[in-house]
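Down below is the structure, laid out as structure tokens.
Then we have chain A:
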Amino acid sequence: MKVLIVDDEPNILMSLDFLMRKEGYDVLVARNGKEALESLENNEPDMVLLDIMMPDVDGYEICQYIRKQENLQNCKVIFLSAKTKETDIQRGYEVGADFYLTKPFSNKNLIGKVKELLSNGQ
Partner candidate 1 sequence: MKNPQKITPRIVLVFVVAMLLFNFPILGIFNEVNFLMGLPSILVYIFIVWALVIGALFVIFNKKES
Partner candidate 2 sequence: MNWGIIIIASLLYLGLLFILAYVADKKAQNHQSLINSPYVYALSLAVYCTAWTYYGSVGRASKSGIDFLLIYLGPTLSAPLWWFIIRKIIRISKIQNISNIADLIATRYGKSAILGAIVTIVSVLGIVPYISLQIKAIGESFSIMIATQEAPIVKPVYIDYAFYTTIVLAIFTLYFGTRQLDLNKKNEGMVFAIAFESLFKLWAFLVVGGYITFFVFDGFEDIFSKAFAQKELQHLFTINTQSGYKALEWFLIGLASMLAIMFLPRQFQMLVAENKQEKHLQKAIWLFPLYLLVINIFVMPIALAGKLSFPDSNIDADTYILALPLANNQNLIALITYLGGFAAATSMVIVASLALSLMLTNNLFIPISLYFSVTKHLKGRQWGRWVLYTRRLSVVLILTLAYGYLTVIADAPLVSIGLISFVAVSQFAPAIIGGLYWKDATQKGAMAGILIGFVMWAFTLVLPTLINKGIFPESIISEGLWGMGWLKPYQLFGLKELEPVAHSLFWSLLFNIAAYTFVSIQSNQTSQERSQAEFFVDVFKYSNIYEEAVVWRGIAHKKDLEELLSGFLGAEKVKNLLADFEKEQNIASQSNQENNAKLVKYAERILASTIGSTSARILVASVVQEDEISKEELLQMLRESQELKKLNFELKKTDKQKNEFIGTVTHELRTPITSIRSFSEILYDNPDLDENQRQQFLQTVINETQRMERLINQVLDLEKFDSGKQVLNLEKIDIQTVIKEAIEIYQTVIQEKNLHLDIHITQQNIFILADKDRILQIILNFLSNAVKFSKKNIIIDSRIEQDNVKVVVADDGKGVPEELKDAIFEKFFQAENQTIKKPKGSGLGLAICKKIIQYHKGQIGVETSNGLTRFYFTLPIIH
């Protein structure tokens, strides 16, 4: 199982990286939107943990990109964002997210959700 983590905060990236590896997933990281798109071209992750507010390409756009790709049909997307307004969350689901988690999040919740989504997909 491959998980792509996208966030422009190096510290958050570090903690997510640790958590996912500990659960036994293969981890890919992207520090901004562009890197994320590059990574998606060369890999087929089963799960993307996606930040929204990033300097170049934002999370919504990346999610829309994923939903358009043939080979990423089964890829799950969880938004991890500090945007907490109802409208932002709404938009997250509209562009095709499987789940939207607001920051700060509890590790247990996140891992639980990741596991649940990945097992459903099987």
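Here is the rule we use: contacts are C-beta pairs under 8 Å (C-beta built on N, C-alpha and C of every residue); 3 or more make two chains touch, one makes a residue touch a chain; residues count from 1.
Inclusion criterion for the candidates: all candidates are chains of the complex that A comes from, given by their letters.
This is a predicted model, so every value here is computed, not measured.
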{"item": "Chain A: touching candidate in this complex (1 or 2)", "value": "2"}
{"item": "Chain A to candidate 2 touching residues, read off their complex", "value": "8-9, 11-12, 14-16, 18-19, 22, 52-56, 58, 60, 82-85, 103-108"}
